[in-house]
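Take a look at the structure below.
Left out: one protein chain. Kept in place: all the others.
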Amino acid sequence: MKYKVQDTDEIVDGEILEKLSQNEYKIKIKDNEYVVKILNMDSNIMEFVLNNEFHSVRYVDSQTSEMNFIVDGSSMSVNMNSHLDDIVYKNSGGSDSGAGQSTLRSQIPGKVVSINAGEGSEVKKGDTVCTLESMKMQVAVKAQKDGIVKGIKIKEGNSVNKNDIIAEIE
Amino acid sequence: MKYKVQDTDEIVDGEILEKLSQNEYKIKIKDNEYVVKILNMDSNIMEFVLNNEFHSVRYVDSQTSEMNFIVDGSSMSVNMNSHLDDIVYKNSGGSDSGAGQSTLRSQIPGKVVSINAGEGSEVKKGDTVCTLESMKMQVAVKAQKDGIVKGIKIKEGNSVNKNDIIAEIE
Amino acid sequence: MIEKVLIANRGEIALRVMKTCKALGIKTVAVYSDEDVNSLHVKTADESYYIGEAAPAKSYLNQEKILDVMLSSGTDAVHPGYGFLSENDDFARLCEKNKINFIGPSADSMNLCGDKMRCKAAMLDANVPTVPGSPGLVKDADEAEKIANDIGYPVLLKSVYGGGGRGIRLVTNDKELQEGFETVTSESIAAVGKSAIIVEKFLEKTRHIEYQMCRDKHGNTVHLFERECSIQRRNQKLIEQTPSPVVDEAKREEIGELVVKAAQAVDYTNLGTAEFLRADSGEFYFIEINARLQVEHPISEMVSGLDFVKLQLDIANGETLPFKQSDLKMNGYAIECRINAEDTFLDFAPSTGPVPYVTIPSGPSVRCDTYLYPGCTVSPFYDSLMAKLCTWGKTFDESRLRMLSALDDFDIQGVETSIPLYKTILNSEEYKTGNLSTDFLKRFEMIERLEKDLIQDRKDKQIPAIASAIMHSEFYKSKVQSQNSRNQNWKNKMDSV
Partner (left out) sequence: MIEKVLIANRGEIALRVMKTCKALGIKTVAVYSDEDVNSLHVKTADESYYIGEAAPAKSYLNQEKILDVMLSSGTDAVHPGYGFLSENDDFARLCEKNKINFIGPSADSMNLCGDKMRCKAAMLDANVPTVPGSPGLVKDADEAEKIANDIGYPVLLKSVYGGGGRGIRLVTNDKELQEGFETVTSESIAAVGKSAIIVEKFLEKTRHIEYQMCRDKHGNTVHLFERECSIQRRNQKLIEQTPSPVVDEAKREEIGELVVKAAQAVDYTNLGTAEFLRADSGEFYFIEINARLQVEHPISEMVSGLDFVKLQLDIANGETLPFKQSDLKMNGYAIECRINAEDTFLDFAPSTGPVPYVTIPSGPSVRCDTYLYPGCTVSPFYDSLMAKLCTWGKTFDESRLRMLSALDDFDIQGVETSIPLYKTILNSEEYKTGNLSTDFLKRFEMIERLEKDLIQDRKDKQIPAIASAIMHSEFYKSKVQSQNSRNQNWKNKMDSV
């Protein structure tokens, strides 16, 4: 799963590696491993010790992609998604199935944050063409094949809908 | 209903006179009327204002005849019974139905606290012959008819069972 | 002797007054509105009387109703707290008439304190300096110009009928004054049909410094030192401290003598506060008397060792002050933070509602006066002050560090609070070095700094936040699984019927 904490820029990988005991888990965030020991947990609160540091969390409101909670007294939100970049990439044709197409389309609705490969740039398959912001997360739209970026249809700050054309890669 | 509070001697009448509103009741204890305003109530706690005094009660354990609770921080118990004296009196023959019998029997099990009308005393119907302690309440056993007390079968401090003979009244 | 006191108030101050009464064996009587049925003051008093609907006018300001309770409950004194009826001289007079000991100044003295113009005149008579300006209304621009030249520019021209920024103008020379006089006059006439102008010196970077006055019914008068209350929002105090960083022993005594004169000038009895503006140049100007116990009295209690409510009761009982000015010594440093239910980022808009859980800070030299308890409600009908958090220290920095730690321990769920702002302020160099003024928040962009602090705080919590999200998902997954298996069981049962 990918996570993005409010006010930070990075999208971070996080997962449970192992259940160590009834109340203990080994988890991985970025490339570091942590031990989480749950002291109390219900649908509203969780108290846990993370690598020997106590934390208290109250869940205010959680939806599929965004959780709002109070961590040690600080109100904050975390966006999460199952490897959004990859899904987008895959659906864009980045996976083998669609590698032949020349039209790069957005697989998600979002706002264009930046254009990373401008008109006429040479890109390799998997290079980021532009970055969208969607569900408060920044998602890279990557080239589905090697080629030259042509006919860019988007502008920074614009919104795009799902399936809108981003550019042609020829 | 009759009530006896731990460490007090008297048995006191108490009843609800009237429900004044959703949360307000007029009650009578001894011969005084009080207004009870319930602020919070569930099976464990009750907070109420009794004639403008706030009280907080936590119920520890309550059986049919004895309630244990903590009233404003003080742990105490209250015994209660539905007009025990009257029931006993009635069953002893105090009511019209049994007025002819000469044998006075105990209608409840209990310990003899005192003998109020000794051997040879003259009693009127309703006079107390002896006092029993039962369920931590003192219950008067009253003469079922006018007469002379004879053949007392009990002693102070003894226990009596239900239906045991107390005396003959002739 | 006072034996039963009705507290004509609610919230933390009602509880505060009851604490001293309880320790002294004085019976307390609470009053409450519909909104306060579950409030702590109702549960804490010896007797509690319902006095009406939530709106203050229907309950806590209802003089007749409160008088009825006093008479029927056999109350012999009333403590008005602050706000509500505390500075209402009609109420004080009503109590006097009904032989109920009003714990505060006499109705006459209160009336005089409440009339800004008469009070200012009394101070001038007593040689207590007030903000320089016209002694009353000026008749025309030329008189205003003469006064402006006497007191020196810049000055404010104010219509006494103005308000909200209208009918007021800052002018820096004669030309601006002549023009401004006309503008203010016409603005005021346009708005309310009349105009009446006063001239007042405009003071920049002022500090709000106040003195605790104390006077018994026999005329013995002392001050109980100063408090600096410069950190404000919309003219309401947020953080107070004592001593003031700009008042040394000599200055304390100098202004203290003025305070004694001020109390005498209005024949003040009981505890009260003389408020001053201190100009950046160091001059002190009397502004007004608060004829009641003040919100921030605990910090003065901490440095004086006195129980102010006890002192109020003793004075109301006609006792003679048990000390002279020379007996009184300040001990250490104290700070108060007013913990308000408000959203700093929504221009301090009130934030109300249930508080399912709260942790009250405690510890060495920490005091928290509050009405909060787990499960209570912050009502929209009354002011936003939920708690007064006070800390004492042998040094200023000790009290400041204890406050920061206590603020961190204060966990209030369900409503927005001013706590994060106070952390930013107390950590700032400007606060640490005592660089205070009534425009502190704006001058040092504290709200912008708070925003940055909060962002940094969230960044610092990235790892625990993600861990929380991971574990929460795991929790739900296992819950859904166990529900599915329950449903399965249930289904099996149904099939077997």
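In this document, chain identifiers A, B and C correspond to the written order of the chains, with residue numbering beginning at 1 in each.
Going forward, a contact is a pair of C-beta atoms (placed from the backbone, for glycine too) under 8 Å apart; a residue touches a chain by one contact, two chains touch by 3 or more.
Since we're looking at a predicted model, the values are computed, not measured.
Asks: Which of the visible chains would the unseen chain be in contact with across the whole complex?
Replies: Counting the whole assembly, the omitted chain is in touch with A, B, C.
Asks: Where the complex has a chain not shown, which of C:K27, C:H41, C:R252 or C:R367 is the residue touching it?
Replies: The one listed residue touching the chain not shown is C:R367.
Asks: Using the document's definition of touch, tell me which of B:I27, B:I148 or B:I165 contacts the absent chain.
Replies: B:I27
Asks: Of C:G133, C:P298, C:P420 or C:P464, which one is in contact with the hidden chain?
Replies: Touching the chain that is not displayed is residue C:P298.
Asks: Where does chain C touch the missing chain, residue by residue?
Replies: 16, 19-20, 22-25, 298, 301, 305-307, 310, 331-332, 359-360, 362-369, 373-374, 394, 398, 401-402, 404-405, 408
Asks: Over the whole complex, note the residues of chain B touching the chain we left out.
Replies: 1, 3, 5-8, 12, 14-16, 25, 27, 29, 34, 36, 38, 41, 43, 46, 48, 50, 53, 55, 57-59, 62, 67, 69-74, 76, 78, 80
Asks: In the full complex, which bits of chain A touch the chain not displayed? Write them out.
Replies: Residues touching the hidden chain, for chain A, are 37, 39-40, 47, 49, 52-54, 56.
We adopt the following convention: only the chains that are shown with their structure count from here on.
Asks: Between chain A and chain C, what is the gap in Å from one C-alpha centre to the other?
Replies: Computed value for the inter-centroid distance: 48 Å.
Asks: Per the centroid of Cα atoms for each chain, what is the distance between chain B and chain C, given in Å?
Replies: From the centre of chain B to the centre of chain C is 56 Å.
Asks: What positions in chain B touch 2 or more of the other chains?
Replies: None at all.
Asks: If I count partner chains per residue in chain C, which residues reach a count of at least 2?
Replies: none
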